Structure formats: structure tokens, C-alpha cells
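Pasting a structure here, questions to come.
Left out: one protein chain. Kept in place: all the others.
Let's turn to chain A:
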Amino acid sequence: MSDAGEEAVVAAYKSDPWVRLAPWVCTIGLFVVWEIAVRVLGVPYYILPAPSSVAYAAYEFAGGLAENSLQTLWTTVAGFLLAIVFGLALGLFIGWDRRIYAGLYPLMIGFNSIPKVAVVPILVLWVGTGWLPAVLTAFLISFFPIVVNVATGLATIEPEMEDVLRALGAKKLDIMTKVGIPRSLPYFFGSLKVAITLAFIGSVMSETVAANAGVGHMMLTAQANFEVPLVFACLIALAIEGIVMYAVMAWLEKRMTGWAHRSGFNR
């Protein structure tokens, strides 16, 4: 089933193919303009390499690039999965009762306002360098939005709904399973898009500081060796990885909580 807005977009696709082509046109256009600008203005490759030399570097180092991308992918996903498990658990705990919510919310905000890059040295101190600090940074940075969203979904149940059920003798657990948890799912799945992006930032950040593998590490090495086109190739690899992960989460959100989109819930 699709709603009116979706249908409108689909209709626009059908009647106007440019709507569908626009993202591709813009992306390809960007690279073309970049290529031409670099050539015409004669920008030295160590300042800004042309896309063609970036592509060549990517081809040349394809093996290493793939290996390091996979490394970054798995540390990101590992941290992200940890964040889902702990984020859900803590979110449910915090949202269970308004008093817990009130008590822990400021702490959470305080924790979240610490720039996570400042945590990396501490993590290195505790667990050494390598993949572990990358996973932990990804986890630390991405679990907060999950907690907050799940807790908010639970804590903002309409009081009337609670009254209707409580007057019937419903226990807290009934209210949570029948109302609170289904209601917090759109918040949860919505937060995954943000969380995966943050997890990615976390793992790359940690890789550039304290790792010997991963795209972040590769970038740093390339920069030290003055392989500027490779630095850019890494950057583009990161962008592609980021977009793919975001798209997967956006798709999942849509799949799991279609009712929220269709009903205009929480808008």
C-alpha cells in the first residue's frame, strides 16, 4: 500500500524522467566540472587531484582499498550493533518510568556533549590500539541517539491512552507492550539512520588516531607518503560506504514502520 505523497512522487517519476535522473546528472556533473576545472586552471595534483587521477589511484590500490574498506565496515557495524543492543536496553529502562527519564536524561545529555574524539585517547589507554578502540568509539558515539529516541517514544505516550488502559487494570508491562514499544519503533528505526552515520564517523576517527588498518588509517598513510590522489580515493570510498549504510537503514525504517509514514505520526 502506498500513500498519496508516495504516489505523487511515483507519478512525477513516470511523467517526468528528469526527476529520476536528476541525482545522477548532478553527481556526474560534479565530477565533470571538477575534472575540467582542475585541467583548465592547472591545479597541482598535490592540492586537488582530478577525478581521473583519483580513479586511477583507486584502480592502482584497489586491493588495499577494498581490504581497508571492509575493515572499516566491520568495525562500524560491530560498534553499531553494540549500540543497538545497549541503546535499546537503556532506552527501554529510561523510558519505563517518567522519574527514571527525568533523572537520567541530563546525565545522558552531559555524556553526549563530550566530543568523542576526546575519548579515543582514553580508550587507547584502556584497550590499546587496533580494531577495538574503533569498535568502541563507533559504539559510544552512536548509541546515544538510539537511547534518546527509544526513551522519548516510551515517555511520550498520550496520558489519555494510559488512562484508558490503566482504568481497565492494565499493568505497566501491558501498557509498554501494547502501546509504548510499538509506538517507539518509528523513533528507534529513525534513530538508526543517524546512528549508523555516527558509528561510521566514530570508527574512521579512531582509525586515523589509533589503528593499523581501515580506511582512516590508509588515508593517513597515503597522506604521509604524499599520495594525494589516494587520499581522495579513500575519501570517496568513505562517502560511498556511508551512503550505502544510510540507504540500508532508511530502507529498513520504511519497511518496518510504514504506518508511521502513512499516518503522519509524530509530525
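Keep this in mind: contacts are C-beta pairs under 8 Å (C-beta built on N, C-alpha and C of every residue); 3 or more make two chains touch, one makes a residue touch a chain; residues count from 1.
Following the convention adopted for this analysis, contacts and distances are computed from a predicted model.
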| item | value |
| --- | --- |
| From "Cytochrome c domain-containing protein", "NitT/TauT family transport system ATP-binding protein", "GMC family oxidoreductase" or "Electron transfer flavoprotein subunit beta", the hidden chain's UniProt protein name | "NitT/TauT family transport system ATP-binding protein" |
| Contact residue for the chain not shown (choose from A:L165, A:L220 or A:L252) | A:L165 |
| Per the touch definition above, residue among A:T27, A:N212, A:N225 or A:S263 touching the missing chain | A:S263 |
| Residue of A:P51, A:G64, A:G130 or A:P182 in touch with the missing chain, whole complex considered | A:P182 |
| Residue numbers in chain A that touch the chain omitted from display | 158, 160-161, 163-170, 174, 178-179, 182-183, 259-260, 262-265 |
